[in-house]
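Let me give you the structure first, and then I'll get to my questions.
Omission of a single protein chain aside, the complex is shown with its protein chains in their original locations.
Showing subunit A:
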């Protein structure tokens, strides 16, 4: 079985994942998933750039990139420790924007 989740990128973060804003992902259910363990999965399966540090830095989300889980601020949900549930929507919003 799999855990189906939606992973969204906006605010410019979509440039890191082939400009695709919405990704439907099926995570293997043979382990527990947290945001912490989801990050390397994203780096391996979704990122189209050879610079994963633009999204992931020192094992966490790079400062300047916001994370919402089901439209809720991850800072209120335990951040990296949040345990992902089926049908969750995880959104990465970049506020780092060249001008």
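What to note about this one:
The rule is short, and it goes like this: a contact is a pair of C-beta atoms (placed from the backbone, for glycine too) under 8 Å apart; a residue touches a chain by one contact, two chains touch by 3 or more; residues count from 1.
The criterion applied here is as follows: contacts and distances are computed from a predicted model.
Entry comment: the absent subunit's protein name, as recorded by UniProt, is "Cytoplasmic tRNA 2-thiolation protein 2", drawn from "GTP-binding protein", "Translin-associated protein X", "NADH dehydrogenase subunit 4L" or "Cytoplasmic tRNA 2-thiolation protein 2".
The residue from A:35, A:55 or A:69 that touches the chain not shown here is A:69.
Counting the whole complex, the residues of subunit A in touch with the unshown chain are 10-12, 63-64, 66, 68-73, 75-77, 88, 91, 93-99.
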